[in-house]
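In this view, the complex is presented without one of its protein chains, the others remaining in place.
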Amino acid sequence: MALSTGTHAGALLAAAVLLPFVGMLLGVLLGGRQVQRVALACMPLGLALALGITVAWLREGQTLVYLLGGWAPPLGIALRADGLAVAMLLAVAAVVCGIGMYARADFATPPDVRESRAAFSYWLLLMAVWGALNLVFVSGDLFTLYVALELLTFAGVPLVCLAGSGETLRAALRYMLFALCGSVLYLLGAVLLYGGYGTLDIPLLAGAVQPGAIARTALALMTAGLLAKTALFPLHIWLPPAHGGAPAAASAVLSALVIKGSWFLVLRLWLDVMPGVVTWASAQLLAGLGATAIVVGSVVALRQERLKLLVAYSTVAQIGYLFLMFPLAFDATGNVLVHGAASTGGLLQAVSHATAKAAMFMAAGLVYAALGHDRIADLAGIARALPVTVLAFVLAGIALMGVVPSGAYLAKKLLLDAADGSGQWWWTIVLQGGAAFTAAYVVLVLGSALRRRSAALMQVKRVSRLAEFAALLLAVGSLALALAALGPLPGHLVSNPLAPKELAMTLLVLVGGALLALGLSRAPLLAAPRPAAAAPAGRLRQAALALGIACEQADRLVRRWSFASIGLLTLAALFGALLLVGRAT
Amino acid sequence: MNVETLFALCACALVGIGLYGLIVQPHPLRKLVAFNIMGSGVFVLFGALAKRGAAAGMAADPVPQALLITAIVVAFAATAVTVAVLLRLIESTATASLANEPPSGE
Amino acid sequence: MTTLLSLVVALLLLWLALWTVVARDAFVAVAGFVVYGLLLSLVWVRLAGIDVALTEAAIGGGLTGALLLGAVGRLRGTEAAAAAERSGAGTRAFAALLSLGVTMVLALCVLALPEPAPTLAPQAADNLPATGVGNPITGVLLAFRALDTLLEAIVLVIALLAVWSLAPDRFWGGRPGPRYAADPDGVLSYLARVLPPIGIVVGLYLFWAGADHPGGKFQSATILAAMWLLVQMAGLGDAPRIDGRWLRTGIVVGPLAFVAVGLLGAWQAGAFLGFADGWAKPMIVVIELALLPTLVLVLALLLNGAPARNSGKMPAGDGGR
Partner (left out) sequence: MSVVLDVFSIVAIVAGLVFFLAGTVGLLRFPDAYTRLHALTKADNLGVALLVTGLLPQMDGLLAALKLLLVWLLLMLSSAAVSQLIAHSARRRECGE
């Protein structure tokens, strides 16, 4: 058969998907200590593949395509890599390498056994997550994407309960059931689309889909299902206990990587499959959920007593941030969602979040390992004991805030420009406020970590230098994403960070963050509040505390199963309704 | 009404029934059964669409039918993983509650 | 007449589904679900999906039912506690309303489906000769959409890893499930001696028939796995240690061979998972043959569950088997 198999470098896409899976299978076969070796050997290879794909994509200047078996869609399956996919492939490969470096110490097979459960499972599941994510990024077929999503869930759930405690098992079970609910809704949508248009291939569907009952229902169901898997507020039923209770190396995978899979799929659906079905109002709803997630997630994060839970709740907030791009990418004149500055910003946000959040969880894990606890109030002296770790935490925090030239800074800038350009000033407030909230919990942790300790700090365990270095590397990497401005992004975005306007903005965000931290943290941040400022500040603090408690209660309420599952269906119904009526600008 | 429309409508109802069970049944195992019913509803819908697509001498469109076989196997794998987590949860905590706060006595 | 029969089946199916969902007792619900699975196979026959019917009966009804029944026996009174968490009447009413709404919207979509229905059947029919198989579903599964089938095997392996990862640390490398005591005069051990030879023949027949007729590796693997489980439950054989070398090899041989054939295709035909002229049929047979042991092992081991005992020896340092 003389076959055309797509673009020249397309075979790299198949290799990128297969490599982690083959590594996993070889790991099962070889067992014992070889599992870790195989996994670690796959990582540089996978990174090289991702770099190769990036180079090929830049050189060819178009979407890479590979037809599997030479069968063209709609009968066959095509792998495709556009800019979005290439960026995510590269980011995930880098984060996986960082996590691999970090986890070498935590998940080494103990010397006295041939094979240990935790090490065997961790490395193989990490490979599985990686392969599934690569598949999510490059697959061009909605059903293959369903299988990829399920792969991601089956690999993610056991990572949650790798430690085996009752609380994490419960979290894992909630995650599993809720995610299954979400994926059935996704599959239902895909089935409807097949019934309506006779194909599951993304470009073919994009050409055929008309805004009608079938497309709207499918989009509403699929979006709601994917949001459940992404854990966007109020569907974050499983996230905090799962991410807070898992081992740090697993939390990093879950928080930085696993949720990106379903988020990416929402992006694909809205931008590439049904951009013409999406309406202004539905995009507003999506971002509105994101804004709520930022507020509730951040406030609850500030009220946590344990560092890992703080980071877990900050993930809830950051997921919200990832959805702010949708109304900004909406082209009101054409009534379609378009690729442009806003979608680039959103993508950059996701990449920065993946790197920085992984670094943050790693740092939190190192603190826990060193101290034997991670109570925020008792962190005094840790900055002196683990300077590299604390530096990694702070840099990751800065990267998430988007204040100095970091990846998130560029992302925020792109989104702010898009908000200005489309006259949606309310998203400007949310974007800046979100940064201030992020600043708040960095200040909170730093305030505690920098305090001097009267007695010598008791370290229960020496932490691995390599692990500290890995966390720092990812955090620095997130900052260095600003260099993207030199390459594919327009250069005018990088203004001088020391220019008065930029500096003032940075300062504003930091001060806002400090005030939020002061007001909302559970324990008073300063050991002895100044009596002079007590009276007016006291009333403010009361109000802030009331807000904090209200957010906590709201969080607890929506994380009840019945509420969350009803919320899921209600959201699907709302999206359906807004897709129907929301065509006014 | 022909067979495929009949079963397609039946499938819609199955999805609804499964959803209801997923929401209101408190025990995880019951939720899992409900999930399977909902899933089978989606499958029947797909099967009815395949029957609608009968052409070229085939009694049904073979592509959805092949996808269905894959989907049934994936659903089985999901059930197996969920049952394993549930049994482990029961083993280690003697409860199967999905509530936020573990019931007292733990 | 046929429509009437379909109507009866549909109503029965709905009634069973509803009964299963609202039943008070988990055991009753699961028993209802098993019957539901059997009835579902009938629906597939009516929808001209014999292959799907076989898969549904084997995996959807049979294995899933067995899995759930096994779980019901180990709930240990958690049901009573769960009943206390039953949602209130308001929640239930709201949930019912929403579910009904979803059903209604879906029904509207079904009625809005385009006529004539979009279909890939002509394309599949045109390209089927190139694959050399007669059963179009096998053609889709192993040629046009071979990636899905490869992924499906990988899904099963990952699910198995997930189940195994739930074992307590001390039992790692051990055997799953309880050790059943053999009762040499019991009816179960009689069945476990008589049935497997027949089951193996039927399983292999289904496997062989799959190329041109309904049937195939999944249906066959389910029957073979069931035979193995029967032997275990009768106490005539034990569940395997999960770190056995042969076991591990068997688990990965299918997907690895699949990838190898895919790479061969990349070399010969210029496309991963492609087949050069005249090679399609033999390559498809190779893939199916390699997948069979993987599927039998993984399906049976998924039912066996996580390792739960050490059969005397500690796993530490004893080199596996």
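Letters A, B and C mark the chains as written, and numbering starts fresh at 1 in each.
To be clear about the criterion, a contact is a pair of C-beta atoms (placed from the backbone, for glycine too) under 8 Å apart; a residue touches a chain by one contact, two chains touch by 3 or more.
In this text the structure is predicted, and so the values were computed from the model without any measurement.
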Interface partners of the hidden chain - shown chains only, full complex considered: C
Among C:Leu11, C:Met104 or C:Ile198, the residue in touch with the chain that has been omitted: C:Ile198
Given C:Ala66, C:Leu188 or C:Leu204, the one touching the chain that is not displayed: C:Leu188
Interface with the undisplayed chain - residues on subunit C: 187-188, 190-191, 194-195, 198
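The definition used in the following text is that only the chains that are shown with their structure count from here on.
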Rounded Å distance, subunit B centre to subunit C centre (Cα mean): 13
Sites on subunit B at which at least two other chains make contact: 15, 18-19, 23-24, 26, 32, 45, 49, 52-53, 63, 67, 70, 74, 77-78, 81, 85-86, 88, 97, 99
Where subunit C touches two or more other chains at once, by residue number: 87, 91, 95, 98-99, 102, 106, 110, 113, 117-120, 124, 144-145, 148, 151-152, 155, 158-159, 162, 166
Subunit A to subunit B touching residues, read off their complex: 75, 143, 146-147, 150, 153-154, 157-158, 161, 164-167, 169-170, 172-174, 176-177, 180-181, 184, 187-188, 191-192, 194-195, 198, 241, 556, 559-562, 565-566, 569
Parts of subunit C lying in touch with subunit A, wherever the complex brings them together: 87, 91, 94-95, 98-99, 101-102, 105-106, 108-110, 112-114, 117-120, 123-124, 127, 130, 143-148, 151-152, 154-155, 157-159, 161-162, 164-169, 172-173, 243, 245, 248-249, 251-252, 255-256, 259, 265-266, 269-277, 315-320
Of all residues in subunit A, those that touch subunit C in their complex: 1, 3, 5, 11, 14, 18, 21-22, 24-26, 28-29, 31, 66-71, 74-77, 112-118, 120-121, 124-125, 128, 131, 135, 143-144, 147-148, 150-151, 154-155, 157-158, 161-162, 164, 188, 192, 194-199, 212-214, 217, 562, 565-566, 569-570, 572-573, 576
